[in-house]
Each structure stands twice: as C-alpha cells, then as structure tokens.
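The complex appears here minus one protein chain, its other protein chains still in place.
After this line comes chain A, so read on.
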Amino acid sequence: MDAYNQESYCGAVRPAERESPKKEEDDAARSIETYDGELQDKKRRRRVLAGRILVGIFLFAGWELFTRIGWMDPYYWSSPSEILKTAWVQLTEGTLLRDIVYTSGSTVIGFVTGTLTGALLGLSFWWSKTYAGISEPFLIILNALPKLALGPVLVILFGIGFFSKAVLAFLMTVVTSAISAYGGVKSVDPALETLMVSLGAKRRQVFTKVVVPWSMPWIISSLRINIALALAGSIVGEFISSEQGVGRMIIYAGTILDINLVWVGVFVLSILSMLMYWGVILLEKWLSKRLAIISS
C-alpha cells in the first residue's frame, strides 16, 4: 500500500517541478508558488483519493455489467453480486468464519514463533565467530531452499491438522528473520563494544545493552516480508491436505467447480493479508517506540 502511495505522490509532484524554472526570476512569485504548491498538494491528494474510489467502483461495476450482458462468461468470472451472496451464505451458514480463524491462527503462530526463533538465532551468532562461520553457509542453503516444496513431507511428519500448517509458516519466516538479525549483529560498531568493555561491561551486558538494541531495526525490517511469507506457508499447507482453512476451502471449491466460492476465498485471503500487513505496521511502530525501554 505504501509503495502505491509513494508512486502516485512522485508522479504527481514531477509536473510541478517542471513548471518551476519559468517563475524563477521573481522571488515573491516563488514564495507564492510554494504556498500554492502546498495547497495544490492537498487538492491533488483529494483528487487522487477520489480517483481511486472511482476506479474501484468502475472495475466492480464493469465486472458486474459485463458478466450480466454476457461479454464475460459468468461461469469463470462469477460476478461481484454472486460472490457477495456466496460469501454471506458461507459466513452465516457455512464454515467461512471458522476457516478464517484457522488460517489466520496458523499464520500468526508461525509468524511469531518463526520471527522470534530466527531473531534469537541471528543474534546468537554474535557470541562466537567460529559458531557463526560454521553456521553461515547452512543458513544460506536454507534460505535458498524452497520451503514450500517441503510441504508434503511436513504433512506426513506432522499430520493434516493445524500443526503442520503452523510449522510451514514457521519455516517460511525463520530463515529470513535469522539472516536479518545476523545482518544487524555484523554491523554493530566495534567502537561501541570497546566503550562497553572500558566501562567494565561483561559480554552479556554488551549483548543486551548494545547488540540487541542495535540489531532491532534489522529484525523489525524483516517483519513485513515475514507476515506475507507466513500466510503463503499456511495456505500452501492447507492446499496440500487439510480439513479446515481458507486454502482448503479454495481447493475444495475448485474440485467441485464452485467458482463463486473460489472467488470468495481469493477475496477473503486478500483482505486477511492486508489486515495482517497493517497489523505488522502497527507492531513495527510499537516496537520502534519500545526500543529505548527494551534496551534499558
């Protein structure tokens, strides 16, 4: 979402920059121009928002219209009204709510445990260069390994229940998190360690008071990627074999050719993904604020 915001912002600013050289001669005009620029920015932002809403409405209205008059085959494309209807039925009479809880549950559990374990693993590399040196190539191999391909093995190992999905989500996040934290550890200013030692600090104190807070931004930066990875892990786990979950619902709907229900699943997952992303942004903000408290 942020990337989109930035894009439209940059796109909107560029024409103004092109105009500015014309007015450069007159200082007064320029100061008025910057004032106007601010005003225009506000107006532009409002226009962008209105434009977005309009485009959204057009897309859905067009979709609805074209499937009704037969330009798009409603068998494949369904239609917004059908999808809404199906979603309502699934919510009130079906298992959609339970599926959402199931999928988000395994995602969040995998995300939290994976990120924490990974962060601790990455941070632990500070304690010994030998240990870090031995581990590094394995970390890189694990990172390159397509974890999703392990799905079938995990289902065999951990069963078709909740646990195997959480494990897959965990595996998806643990390595990125470890690599990020290790990146932070490697970048610690050695002069800060010297300072701590000169103040009589033990290694444990150097670790908790310098290495951990120093690496926090690196760990936090892995959160956004990790939440998406964890969700992908959970869904693929459900695709492979599951009794519940939104992923299972989509696979099931596909096999019985219930296209409406497939679309419901896709939209539910999109909304879930967005909500979790926002949740992570809130978590990031909270963690950044806590940084000082954590470290002291």
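Note that in this section contacts are C-beta pairs under 8 Å (C-beta built on N, C-alpha and C of every residue); 3 or more make two chains touch, one makes a residue touch a chain; residues count from 1.
In this section, contacts and distances are computed from a predicted model.
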Seminar exercise, completed: From "Sugar ABC transporter permease", "Phosphoribosylformylglycinamidine synthase subunit PurQ", "Aliphatic sulfonates import ATP-binding protein SsuB" or "Glycosyltransferase 2-like domain-containing protein", the UniProt protein name for the chain not displayed is "Aliphatic sulfonates import ATP-binding protein SsuB"
For this session: Using the definition of touch stated at the top, determine which of A:S81, A:N143 or A:Q205 touches the missing chain.
Result: A:Q205
Seminar exercise, completed: Sole touch to the unshown chain from A:G105, A:P213 or A:G279: residue A:P213
Seminar exercise, completed: Touching the hidden chain, out of A:L49, A:L65, A:L157 or A:L195, is A:L195
Problem set entry | Touch list for chain A against the chain that is not drawn | 189, 191-192, 194-201, 205, 209-210, 213, 216, 291-292, 295-296
